[in-house]
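One protein chain is absent from this view; the other protein chains keep their places.
After this line comes subunit A, so read on.
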Amino acid sequence: MLYGYPVDRNAGEAVEELPDKETEFVSAKTFLQTASTETGANLYDHLAELLDKILAERPQNVIDLFEDYSRKVKEQRFKPSTDHLEDIYVSPGAYELADRMLRALRPLPNKPPSTLDPDDLETSDMSKNNLLEMLFYLEQAGLGLPRHEMAYVMLSMRRLANTQPIASIKFWGKILGQHNNYLVVETELTEEEYTKRNSVEVDETVVIVEDFEEAQEVRGEDDKRPVLPPLPQSQYEEPKEPAIELSGVGLNKKTYFVCTGVGADWVELPDVIPKQIRVARQIYKSFSGDLDKGIYTYPEFPGTERNYLRAQIARISAGTRVAPLGYYTFGSEELGEGAEEEELEEEEPGGVNKTTYKINPRYDPPALKDLLDSSMSFWVHTEPYILPQGRTSWWNPGPEEDEAAEDEQLGEEEEEEDKKPVKYEAETGPALLTPLSEDASLETTNAWSPRTTSDVFDMYPLAMIRSNLWPGGYALCTLTKTFYNIYVGVGLKYMQSNFSPHPLPGPMQEYLLGPEILEVPDPSGKDEQDWKEAHAPKPEEVPVGEEEVEGEQEEVDEEEEEEDD
């Protein structure tokens, strides 16, 4: 049946004879069944398998996918049909999410009944924290986080408020990092907690400087080595640090909790110190998503990512937390509140500004047209301005120290350091509840861009403003009596031109300026001649042996000195 050589059957035989169908079929089938010398597979089985798969799945336009199907069938062949691992149950990735969500959905454990009077009890008010309602408004404005994330934050905020001494709680936003993102909530702790924290003394770290001079002095008497000049010492004096604002005051008025995603624990961020704010202004670093990661920059950042995150949150808050005009009032008419404010003012002489405000009960939302006005005078800042010093109220570095080594505007233009005591000019900034129209603008752009959320649904418009200085900062005012602030972004400030790192300071003087290290030009031949002439013994006088000797001696001395130079 099979020929090892080509045979033209029609050649010698009768023309009428039809080819043998059976033979042709078997020949073709045999050819198709020939196993590949490389893989051992054959086309016949492959086609059968392929057609079987296609008929079973019946995809559309199968002819366009034919090659891909063929490849998939081949790939399947490599998988062993008896895969023992297949029997092991692998939980789907969504299981972890479901587990965490379910934990959040469970009701809270009942708190033990407090012995305090219910009116005195500071408990956080969750009624304003309906994040799903917030999400509804955010979605109108083109913002939002996935629904399950918002629901999770809302549920875990409730849990957090139940376990921590929190007086008020609010969702702040989200900061994006490389490996993880941070969800941030802003809280105010109870007075009791703040007092407890402030009473704990903070140990100041003392830097021990090794005394090189002492080490040099300890030498044996018979040491014949030449006496070296003392090693140079760093003359740099750390500028005096402004005092840290206490918990519950100024930048540390609020306490922030972060978590890295659905199901993660809330971690409290430490209080911010002025230096962190100042350095954070000079660096440009993205977040990694790990709170304990070091921040390697110049100038050196004091702390880890935890502190950097806190500093950036403070800066962002100061820049982007706004409210419609009239929502908050200083409320000086109220008796109890007013007294407290006065006390506060006395404590902080630099801060003339009031630091507390309360919700205006007679608030009437400004008209939409006003809120969208590009002058931005109908929106006010609700967080205090951060001074260049890194505090909200000015701290006077002057009186205690007479040596003026302080250069408080580090990073800003450096002033010439004077040796005499400097009279410090108090840094001032805009007061609380100052309209946004006072904001500094970028070179050519305004600090804020107002937008209405609806051109089509113009019966239910919302006013939305977008921060141009902090991309990701938004404020939203509804026509009912609420407004929302949210920040979602990378946590870095907008720069019109690009970031350029802070230059290193110039090298310091190693040794004190003196004749030993001064470079003087060698005397020329003429100078030497002049000198010799000037010092030559006068010919009129009768040479006296002693004088001559003295003169010569002098000459030699002088020459030696010259050589030394």
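Quick note on the criterion: a residue touches a chain if its C-beta (ideal position, glycine included) is under 8 Å from a C-beta of that chain, and two chains touch if they have at least 3 such contacts; residues count from 1.
Just so it is clear, contacts and distances are computed from a predicted model.
Undergrad: Using the UniProt record as the reference, specify the protein name of the hidden chain from among "WD repeat-containing protein 46", "Syndetin isoform X1", "U6 snRNA-associated Sm-like protein LSm8" or "Radial spoke head protein 9 homolog".
TA: Options "WD repeat-containing protein 46", "Syndetin isoform X1", "U6 snRNA-associated Sm-like protein LSm8" or "Radial spoke head protein 9 homolog" narrow down to "Radial spoke head protein 9 homolog" for the missing chain.
Undergrad: One chain isn't shown here. Among A:Ser449, A:Gln509 or A:Gln529, which residue touches it?
TA: Of the listed residues, the one touching the omitted chain is A:Ser449.
Undergrad: Pick from A:Gln164, A:Ser288, A:Asn360 or A:Ser437: which residue touches the chain that isn't shown?
TA: Of the listed residues, the one touching the omitted chain is A:Ser288.
Undergrad: For the chain that's not shown, point to the residue among A:Asn61, A:Asn110, A:Ser127 or A:Thr480 touching it.
TA: Hidden-chain contact among the options goes to A:Asn61.
Undergrad: Pick out which of A:Thr37, A:Ser199, A:Gln496 or A:Ser524 touches the chain that's been left out of the picture.
TA: Considering all chains, including the one not shown, the answer is A:Gln496.
Undergrad: So which bits of subunit A touch the chain we can't see?
TA: Contacting residues on subunit A, toward the hidden partner: 59-61, 64-65, 67-69, 71-72, 92-94, 96-97, 100, 139-147, 149, 173-174, 176, 178, 181, 261-263, 283-286, 288, 293-294, 296, 443-446, 449, 453-457, 466, 468, 471-472, 486, 488-490, 492, 494-499, 501.
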